[in-house]
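Every protein chain except one is present and positioned as in the full complex.
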Amino acid sequence: MNLERLVHIDRRIIYLLIALGTTIPLLLPIGLPVSSTPPVERLFDKIEGLGQQEVVLVSFDYGPTTAPENNPMAQATLRHCFTRGVKVVVVALFPIGGVTMAGEILEGVAGEYPDLEYGVDYAFLGYKDGAQAAMKQMMGNAFAEVFPQDFFGTDTNQLPLMRRVVNHEQIALVVSFSTNIIGEWWANLVNAQYGTPVAVGTTAVSAPKYYAFLDSGQMLGLLGGLKGASEYEQLLIDAHPELMTIYQQAGIYTAMKGMDAQTVDHAIIMLFIIFGNTVYFLVQRRDARRKQHQA
Amino acid sequence: MFWKLRLPLLLTLFVGAVPIVTFFLTEHTPVIGPAVPFVRDRVESYMVIIAGFALLLGVVSVVQGSIRKIERRRPGWPFAISLLTGLLVMGAFGILSAMRVGPFQGLLTAPDGSDTPFYWMTRNMFNPLQAAMFSLLAFYIASAAFRAFRVRNVEATILLAAAFVVMLGRTPLGEYVFSWLPGGERWLPQVTDWIMAVPNAAAQRGIIIGAALGAASLSLRVILGIERSYLGVKE
Amino acid sequence: MVHGTARAGWLGALLLTATGVARAQIAGGETWYEPTRVGAPLVLFLVFSILVLVFIDRSRKGAQLFIRRIAGINAIEEAVGRATELGKKVLYLTGAGSLEEIQTIASLAVLRHVGSLTARYAVDLDVPCKDPLAFTAARETVQEAYMQAGRPDLHTSDIVHYVTYDQFAYTASVTGLMVREKPAANFLIGQFHAESLLLAETGQATGAIQIAGTAEITQLPFFAVVCDYTLMGEELFAAGAYLSREPAMLGSIKGQDITKAMLIVYMLIGILLQIFGVHALKDFMSINGS
Partner (left out) sequence: MTELIGIWIGAFLTLCIFSFLYKDNPFFRFAESLFAGISLGYYIGIVAVNTLVPNLFRPLFGDFVGHAHLLIPLLLGLNLYTRFIPKIAWMARISLAVYIAYYVGINMVQKLQGEVVPQVGSTILNPIGGRMTPVDNLILIVGVLSVLIYFYFSIEHKKAVGVISRVGIWFLMLGFGAAFGYTVMARVSLLIGRMNYLFIDLLHTTADLL
């Protein structure tokens, strides 16, 4: 057997396997079990412990490029709040598509709860540029200063919920779904200045740097990538089995399905690494033997 | 020599020192106080405008290059036509919307709330192309991992081990590996979290401190006029 | 003369800051200074600037400064040499950043050197750009490099050319270029984002020798894994100075190193004091400053 050919295997074989490993689990879900980690549990427990009159501020700080990771976490968190009757204020601070994501997700999830009343149970304030300044102003002074009108053009002060919610004093928790830096600002500026608990759902790429904030206590919880989102979905289903029907629908995308594809792809990559090293080891041994023979 | 070299260098020194000095001050500082909010709020917006003008230089370079390619029938010249067509159509929509000419009254949405052609092309051509290119990374990361992660020496082995553990620990796979031991399903996720929070954080912190000092040093060299590759002219 | 003016102006600026602060301290009331910035940041700034200036001065006066070998920088000439042997082009990317990004400035300094090498060896150089301002500056840099190397005849406006401002459209064009023209050496130096791996992995597949350099923490792993040489963080910023071998440049590296040494000692003493319950050193460096 020619070992060299295995060492320099055509990369297109890897590409093909990855393509299959991604597509097949999406079409035929496997349903691998998921266990949760403390950073996710802490956010879940926080929302699970909120009273019905308490308010969660949800900030959409990501755009379409990271939607596969961020969407499921935003959906799960909103479902959790709505299921428990916790009030939600939604804003978007990400310039490239943040408000679109917020609109689509909110419309979809709120549609699952026909009893919800806009303006009473939740409010959608829209997008504001200059995230840092906007954060400080809405949390420090008043939401209505930053968003005089909600996304639909209604005066913010006309919404019953927003008459009650002035600034950080009425916010029990901030959850930011963030691609990159904006989640950090929530922890850095808002938590540091007003003490409001902040949790961030972010992409797997950005998650490592958020550990520092988790460490320093500036952040209450952290959902990292699809793994974090699928953990949250699992916790949600365990605590509220009635949501099972939503999560088991065919033809909708959930973090758990995505996680199946993830797992298969990871397995493929790791098997290739093991394979590569085995072949490498064999080549080394063969070369060493040849040298001995020649000597 | 003064105009070509000294003037840019003197400007560099002055313009570079201004944000540094005002960084530490407020508008209540005597004499130069009023300059502080000006520097913080206005100058930044000036810079954005200057950058905006630069885009046209790029466009000219692209158009010249493409036309040359077509004229000289260089390999692949027909693709220069598709490039120019895309640029022309999209750019024209953009410019006309900016000038509010005729029916072009908005860039993405028309006044009546309907989508503009610019938006249609963004959504159906530009965005899918971006997302497709971005998603190629999944394939590339797999082939890079296969090729590069070999037990060659100590460094390469550490790299491989860390990557392997984290890959395992971030998916349900990591839970199965030791699940036959009591509590074992949490081991790899915990090791992953530990790697991220301790040695990885240490390495990142070291890089950040070093890089920030390096950047500050380079900044100082630029302000002092020692580093001026971009200005060209030597004394 | 310029340097004299520069230094005087610089010291003047420092003095102004210092007096502003001092007077604010005395006057009280409305602060004339940013309380969170005057404290550790100002002290660090002053110490750092003074150390760098002192060592630039010493170096100019002839003090011999040792700078260790940096593998990635030493490989630059080898890479251009290989392109010469193979008769293929050298590809140089300045990254995604504009000129507000200091990594781009660092990249231009290296480009200056690479440009003079390609001019000297009469190898084709190709610099496709993403940011329009970086494009403008790269054009000046390369033109000047060719002039200095005495080969203005080899310089054409094709060398530095603009592609597009979009991250992935740019990446598609450059990866296409790599596959079609198969450059012998790829330089990926500056600020990169997610495209880093697309570029580096394509370049690897085409068999180019690749030298990368970035301070982006999230992208360093990919360059380190895929490229032949990687200038990491601080090495990138030192590269231009290292290549120029100008005394003033090397002096600034020394000054920066001494600051680093002082910070290491500061951290060690701080940690020791922490054990004994003294928090002064940590508090001074805490985020909220003084």
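Side notes on the structure shown:
The chains carry the letters A, B and C, assigned in the order they are written, with residues numbered from 1 in each.
Just so it is clear, contacts are C-beta pairs under 8 Å (C-beta built on N, C-alpha and C of every residue); 3 or more make two chains touch, one makes a residue touch a chain.
Please read all numbers here as calculations on a predicted model, not as lab measurements.
Contacts of the undrawn chain with the visible chains, over the full complex, involve A, B, C.
Only one of A:68, A:85 or A:119 touches the absent chain when the whole complex is considered: A:68.
Within the set B:37, B:94 or B:184, the residue that contacts the chain not displayed is B:94.
The missing chain lies against subunit C, touching residues 37, 40-41, 44-45, 48, 65-68, 70, 99-102, 105, 133, 136-137, 139-140, 163-166, 168-170, 172-173, 175-176, 179-180, 217-218, 220-222, 224-225, 232-235, 238, 242, 253-254, 257, 260-261, 263-264, 266-268, 270-271, 274-275, 281-282, 284-287, 289. Annotation for subunit B: contacts to the undisplayed chain at residues 3-4, 7-9, 11-20, 23-24, 42-43, 45-60, 62, 76, 79-80, 82-95, 97-98, 107, 118, 120-129, 131-139, 141-142, 145, 154-156, 158-167, 170-171, 192, 194-216, 218-220, 222-223, 230-233. Residues 12, 15, 18-19, 22-23, 26-27, 65-69, 203-205, 207-208, 212, 215-217, 225-227, 251, 253, 258, 261-262, 265-266, 269 of subunit A touch the missing chain (whole complex, contact as defined above).
Assume only the chains that are shown with their structure count from here on.
Centrality by Cα centroid goes to chain B.
With centres set at the average Cα position, the gap from subunit A to subunit B is 23 Å. Subunit C has its Cα centroid 34 Å from the Cα centroid of subunit A. Multi-chain contact residues of subunit B (touching two or more other chains) are listed as 130, 134, 141, 143, 145, 147, 149, 204. Counting partner chains per residue, subunit C shows two or more touched chains at residues 217. Those residues of subunit B lying in contact with subunit C across their complex are 5-6, 9-10, 13-14, 17, 20-21, 23-26, 28-30, 32-33, 47, 50-51, 54-59, 61-62, 64-65, 75-76, 126, 129-130, 133-134, 136-137, 140-141, 143-145, 147-149, 159, 204, 207-211, 213-227, 229-235. Residue ranges on subunit A touching subunit B, taken from their complex, read 9, 11, 14-15, 18-19, 22, 32-35, 37, 64-65, 204, 207-209, 211-212, 215, 225, 227, 259, 262-263, 265-270, 272-273, 275-277, 280-281. Here subunit B touches subunit A in the complex through residues 127, 130-131, 134, 138-139, 141-143, 145-147, 149-151, 160, 164, 167-168, 170-173, 175, 185-186, 189, 193, 196-197, 200-201, 204, going by the rule given at the top.
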